[in-house]
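With one protein chain removed, the remaining protein chains of the complex are shown where they sit.
Labels for the chains are A, B and C, by order of writing; each one numbers its residues from 1.
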Amino acid sequence: MIRIAVLGYGYWGPNLARNIADQAAYRLVAIADPNPDRLALASRRHPGVDVVTDPAEALGRGDIDAVAIATPPSTHYPLALEALRQGKHVLVEKPLAETSGQCARLIEEAERRQLTLLVDHIFVYTQAVRKIHELVAQPEFGDILYYDSVRANLGLFQPDVNVLWDLAVHDLSIINQVIPARPVAVSATGMRHFEGVENTAYLTVFFDRPVIAHIGVNWLAPVKIRQVMVCGRKRMIVYDEVEPSEKVKVYDKGVEVDRRANPESARKILISYRTGDVWAPHLEHIEALKTMFGHFAECISNGHQPISGGEAGLRVVKVLEAAEQSLRHRGQPVEISSGTVNG
Amino acid sequence: MIRIAVLGYGYWGPNLARNIADQAAYRLVAIADPNPDRLALASRRHPGVDVVTDPAEALGRGDIDAVAIATPPSTHYPLALEALRQGKHVLVEKPLAETSGQCARLIEEAERRQLTLLVDHIFVYTQAVRKIHELVAQPEFGDILYYDSVRANLGLFQPDVNVLWDLAVHDLSIINQVIPARPVAVSATGMRHFEGVENTAYLTVFFDRPVIAHIGVNWLAPVKIRQVMVCGRKRMIVYDEVEPSEKVKVYDKGVEVDRRANPESARKILISYRTGDVWAPHLEHIEALKTMFGHFAECISNGHQPISGGEAGLRVVKVLEAAEQSLRHRGQPVEISSGTVNG
Amino acid sequence: MIRIAVLGYGYWGPNLARNIADQAAYRLVAIADPNPDRLALASRRHPGVDVVTDPAEALGRGDIDAVAIATPPSTHYPLALEALRQGKHVLVEKPLAETSGQCARLIEEAERRQLTLLVDHIFVYTQAVRKIHELVAQPEFGDILYYDSVRANLGLFQPDVNVLWDLAVHDLSIINQVIPARPVAVSATGMRHFEGVENTAYLTVFFDRPVIAHIGVNWLAPVKIRQVMVCGRKRMIVYDEVEPSEKVKVYDKGVEVDRRANPESARKILISYRTGDVWAPHLEHIEALKTMFGHFAECISNGHQPISGGEAGLRVVKVLEAAEQSLRHRGQPVEISSGTVNG
Partner (left out) sequence: MIRIAVLGYGYWGPNLARNIADQAAYRLVAIADPNPDRLALASRRHPGVDVVTDPAEALGRGDIDAVAIATPPSTHYPLALEALRQGKHVLVEKPLAETSGQCARLIEEAERRQLTLLVDHIFVYTQAVRKIHELVAQPEFGDILYYDSVRANLGLFQPDVNVLWDLAVHDLSIINQVIPARPVAVSATGMRHFEGVENTAYLTVFFDRPVIAHIGVNWLAPVKIRQVMVCGRKRMIVYDEVEPSEKVKVYDKGVEVDRRANPESARKILISYRTGDVWAPHLEHIEALKTMFGHFAECISNGHQPISGGEAGLRVVKVLEAAEQSLRHRGQPVEISSGTVNG
């Protein structure tokens, strides 16, 4: 039984608390939030749980084994670091921290103390992304050609991170899982229409192999869009998170290049298409948070590195750092350093 | 009665011929195409019309007043120039020509000879874009914030132009019509997965006002997507060309920025959203080609400049030229010269 | 503060319990279910609440003011009757009871004891149906011409009621609320493909005015469909419960009948159509159960009759009784008696 506290009971924290309460591996012992109204609601929903305004109260308790951090991004690093220092396993919302240096520091601390550090890259725990991961790895998929994503909706404007850190982070975590290539450079464009941070942004990621990724993110869209295409040479996937069913569709479509074609008429006939059936693999209805908390408990128990551990969190933050630099120079390409915390 | 010839009876030419045959203002007198099978089909559909393999035959005839050119892009310039020299009015597929220099040359020739030169920027003749134009100009729309478009489908790979010239050209013609600002720079990324030209590309356009446009185009997508968002401060439009009805939806949604907010808590409460009804204005079912050919006949008759005349064609080609340069340098921003052919 | 027990913690009971826990007007004091696994889950989610296997335990307690009954339909009548006899306010899942006689008995008991009896006709508490009710009542809607509904999905086969009692009941409760006419007869067809009850059925309701209702319900459909059309002479509504947004769409379409038309050519030109804009009114995101429990608390407090009180429950059951009779005779029309419990 893992005794756990939830830090932050705003937008996402209640989902963490609800999932923890449903799993027998955990006991939810405390919820921290500065807002008394939120604490009152937490108290009504979870009658036996301690509610506190200061997360330090929870971090200081000896009877707590782990914390789940769902506070604003700028507080991830200090809270996670303090939690690790207090010997607690840490599950933290994305992004892991605000800089790659902070990420590296958290990874080191968790390693030294042999604690589990898991970043809530929630999409890698969805049945959809797990299925996509499996499909892309099959030879029938062919070489992967591109990853294209649009994530748009109205709000919520974040005060301390721009729309790339808020939404593109999901795609970068999926790409980290699914694309067998290393990001080498980015070009990002965008705009801050109002005071504060960019609310509309576009990010192209270049890799060390002939595959390209593009992510469009937007807090100012009238409709909610969560549409991803992953294209292989022989099969193509459309993944629409907004669809209530058939979220993942596999198209048996591809491109054939005929190199033996008559050189004279070559340019016109080189490339042909193949179009076949469409297939929506059955996905179990399992909430991603349930899977993630199950995985967190396992990692705590067996000491294994989580699928979305500190290194995954670091890789994502590195791309975001480069993207932010490119964004300030109208798409000027920026290289991504290849070093990891361990080498 | 305008006596007209159609040059090129491949993918698009049959649509031109069909619309010409339906309009009393025209008499379709000749169809040219190098492919005998296509000419046989043309002949069966239009029994009385002359079919020729060489467009020069049609261009040389004195009893032809106008030509509609639907041949590959690289032939637009020589055919249009020769047609103008022969004193014929010209309707030409997009893009007007392969370079801005060629565009300027065609504009000059048409002006000197007082002939009508119309580029088939087909979207500006759709009921949908006409309605969007009207909506964006209304004060209730608020300042325009962004234009975002995705055009994707499987094929057709063009041998002589890349996917930007093939698909982004549509958006650039719409932007030219709808956005009251001048493009000043672009950043473009993309990839040629196979021999030949880029099949996947992304283009950001920066303007001389705080509005941004982004266009994603793709010949390798498993599904056909034609989705455009035009966002204003007070209203937002989603335009989906693939939808059989309700192609244009207007969202009474907007963003309010409260500048008087408490400075301390400011960043969190500055921006709020307003969400209201959604509205799909009724659009008449009129084929855009019908509208365009009606407009062409009017311009020939009254000598007015077409909505999509040579200057519009030139402005679009200028952005495409800059985009192609940026594309070769991974998104490096490229400025767009402001000069027009007339000054 | 209303002290309340939830009877039945199967499919729907957890939603009742969750909503009760969220509302300050209630205190959830007991949950009854015969299944120990369900009780264990209830206990984990609602730590302070008494869990019991026998509903009689909850009904017998003097410190309980009200019960929410979410047990199988065949138990609604005995449990509701006993609860009323014990002086408790009753909220009961649809259908109110298995026969109109039972419904009348419950109504009498509640009236005599001045207790609130509310049937969970959940749809009348949705923002969508409330908006439809408002729209249909406006003169711009014109006379209502028909109500057409399809409710289909795979499962859940009910052991003790057929698909009409399970799904058509929703539409009958909406019709009861929205259509200003009295049902006078029904024709129903259907099939039981397997042992047990009908899993596919179709119901036509005739009224005392020139309006018709048709409801198709199905437990054997591969996709979930919840599509309702409400058609007026001047406006038409499509209500799709499955859509995540724009659930209710209003079409400014109508039919004009020209009675002065030339008698000779009359039949061809009598009827013409008018097509205008489409409009999706903004609906607040409020869970219907929240609205219903708020309404239940109000009715308990002020003694008013609920929107979906016993009489509404009775009217729905009367139509279902007639439908079941027609169903056994391949659509043979069956009249509906007009008497109510009070006259």
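We take it that a contact is a pair of C-beta atoms (placed from the backbone, for glycine too) under 8 Å apart; a residue touches a chain by one contact, two chains touch by 3 or more.
Everything quoted here is computed from the prediction, not taken from an experiment.
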Partner chains on view for the chain not depicted: A, B, C
Per the touch definition above, residue among C:Gly8, C:Gly216 or C:Pro281 touching the missing chain: C:Gly216
Which residue of C:Arg85, C:His193 or C:His304 touches the chain not shown here: C:His193
Absent-chain contact - pick from C:Pro159, C:Pro244 or C:Gly303: C:Pro159
Among C:Ala17, C:Leu84, C:Val150 or C:Ile300, the residue in touch with the chain that has been omitted: C:Val150
Subunit B, residues in touch with the chain not shown (by the definition above): 21-22, 24, 41, 44-48, 223-224, 242, 244-245
Interface residues of subunit C (partner: the chain not displayed): 145-146, 148, 150, 152, 154-155, 157, 159-160, 185, 187, 189-191, 193-196, 200, 202, 204, 206, 210, 212, 214, 216, 218, 220-223, 229, 231, 236-238, 249, 251, 253, 255, 257, 267-268, 270-271, 273, 275, 278, 326, 329-333
Where the missing chain touches subunit A, by residue: 246, 252, 275-282
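Following the convention adopted for this analysis, only the chains that are shown with their structure count from here on.
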Subunit B-subunit C separation of Cα centroids, rounded to whole Å: 52
Cα-centroid distance, subunit A relative to subunit B, in whole angstrom: 37
Centre distance in Å when subunit A and subunit C are each reduced to the mean of their C-alpha atoms: 41
Subunit C, residues touching no fewer than two other chains: none
